[in-house]
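A protein chain is absent from this complex, but the other protein chains hold their places.
Up next is chain A:
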Amino acid sequence: HELLLFEALQEGLEEEMDRDANVCVMGEDVGHYGGSYKVTKGLADKFGDLRVLDTPICENAFTGMGIGAAMTGLRPVIEGMNMGFLLLAFNQISNNCGMLHYTSGGQFTIPVVIRGPGGVGRQLGAEHSQRLESYFQSIPGIQMVACSTPYNAKGLMKAAIRSENPVILFEHVLLYNLKEKIPDEEYICNLEEAEMVRPGEHITILTYSRMRYHVMQAAKTLVNKGYDPEVIDIRSLKPFDLHTIGNSVKKTHRVLIVEECMRTGGIGASLTAAINENFHDYLDAPVVCLSSQDVPTPYAGTLEEWTVVQPAQIVTAVEQLCQ
């Protein structure tokens, strides 16, 4: 059947709530309103107010409460109405969500999912256009995944809910209305696995979330120019699927990373380090990383566009790398 990405997320969530009575949803306007991006639409009617919890606007406390509930075995799915708001819950996400399993010597697990929209693209201004994966990536004990298609959105949502680890699921404001045909039978995705988008021989392009589409746009041009790029959607932002990535590097010997994350301390910076550490001998050229500019995301449409990587820049970077 054919679904939009937000519907795929909703379907995954609903299936898991049907399957496991311990799964509940909490966040601002997830219930009666139906979710600001409609991911929780209809769930309150079906599952009631105890399982679909409209919280007051207090990210710090409700995130902490979700984590506390998870310590007892519930599996809360906590929605940040916008990823940027989760900065108010940073302490809970880092010190409690990420570290409790460790500091308790393994006594407690924290099977929560923290999810919400982020990214640049609707002229939402600085606070609402964040890529918090760069902030969250160094928290030990947290897993991070980014969805990019209706298929993987549903599969990752289901896998994240079933995981015993705390998982942060990144969604992108510009991708909610993507349409795709997905299987009617049940499926899940592997949380730690990268997705081969386009196999190729000349260069490995690593990307995730919305930049996948800028890369694929560039790939069209590149193919017309005679290049054969391999495109991988890394999906798992922590830990990296170095198995898939490594095999690709061994084949192409060239790596371009395209991300929407901030240049300083971003996912691309960590990925560059991981590739250099693990696969240096296979590289014929230094890893190149295209990231967003280190600026607060501006409001004006033109400025916003220049903040993130554009397809033409990807084409140029590949041409230079393959010289």
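Following the convention adopted for this analysis, contacts are C-beta pairs under 8 Å (C-beta built on N, C-alpha and C of every residue); 3 or more make two chains touch, one makes a residue touch a chain; residues count from 1.
As a working rule, contacts and distances are computed from a predicted model.
For the omitted chain of this complex, the UniProt record lists the protein as "Pyruvate dehydrogenase E1 component subunit alpha", which is one of "Iron-sulfur cluster transfer protein NUBPL", "Sorting nexin-30", "Pyruvate dehydrogenase E1 component subunit alpha" or "Methyltransferase small domain-containing protein".
Annotation: of A:Ser129, A:Ser163, A:Ser270 or A:Ser291, A:Ser163 touches the absent chain (contact as defined above). Across A:Phe6, A:Tyr37, A:Phe62 or A:Tyr208, the single residue that touches the chain missing here is A:Phe62. Remark: the residues of chain A touching the chain excluded from display are 24, 50, 53, 55-56, 58, 60-74, 91-92, 95-96, 100-109, 140-141, 143, 159, 162-165, 186-193, 239-244, 246, 278.
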